[in-house]
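Only a single protein chain was left out; the remaining protein chains are all shown in position.
Right, chain A next:
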């Protein structure tokens, strides 16, 4: 087996220093590899040996300790942006699906019980839903165009992921409890809850976990 070049070793170290599988990580590492290839070629063309050219290209690029934090921030922010977008897409149709045009609960012949717990949960889920959607929209804006004015990093990504995870866990639990309280979960209602509540929020939770892993 051919021994790894100094650039290959560097890129492997850089890869190891940037956690989390993501498209952003792959493209950043590819760009780093392309850059080092171009820089090595330039030094070789200037008369340096291949080893010297690689060493100079790596010196110019910066040590893994110097470079990795910026790359990690970029990957984490990218992951947070995707999580926020997913949460927005999942949250926006929820009110319409359950209380608005489609009214899944009513379609499944479930009736709102006249109990204090049900009404309390109904109020809580309303606030949680609104807060979740607003938080997701703010996080999406901050991790995209907001970077024009704000210096953000892994802390913002962590906050976005934690918020998304909390919403993705809270809303299905409350929603499912409310469905149970109706006292008549039908197959259609259960399938509706699975398709429009459990599955989408599970995807949000998984995305949030990937974001936390990248932080």
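Convention: a residue touches a chain if its C-beta (ideal position, glycine included) is under 8 Å from a C-beta of that chain, and two chains touch if they have at least 3 such contacts; residues count from 1.
Heads up, the rule we're going with is that contacts and distances are computed from a predicted model.
*Asks:* Write down which listed name, "Peptide/nickel transport system ATP-binding protein", "PadR family transcriptional regulator", "Nitrite/sulfite reductase" or "Ligase-associated DNA damage response exonuclease", is the UniProt protein name of the chain that is not shown.
*Replies:* "PadR family transcriptional regulator"
*Asks:* Of the residues A:15, A:81 or A:210, I need the one that contacts the missing chain.
*Replies:* A:81
*Asks:* Of the residues A:70, A:126 or A:183, which one touches the chain left out of the display?
*Replies:* A:70
*Asks:* Return the single residue from A:28, A:167 or A:208 that touches the missing chain.
*Replies:* Answer from the full complex: A:28 touches the omitted chain.
*Asks:* List the chain A residues touching the unshown chain?
*Replies:* The missing chain touches chain A at positions 24, 27-28, 30-32, 34-35, 37-39, 60-63, 66-67, 70-71, 73-74, 77-78, 81, 143-148.
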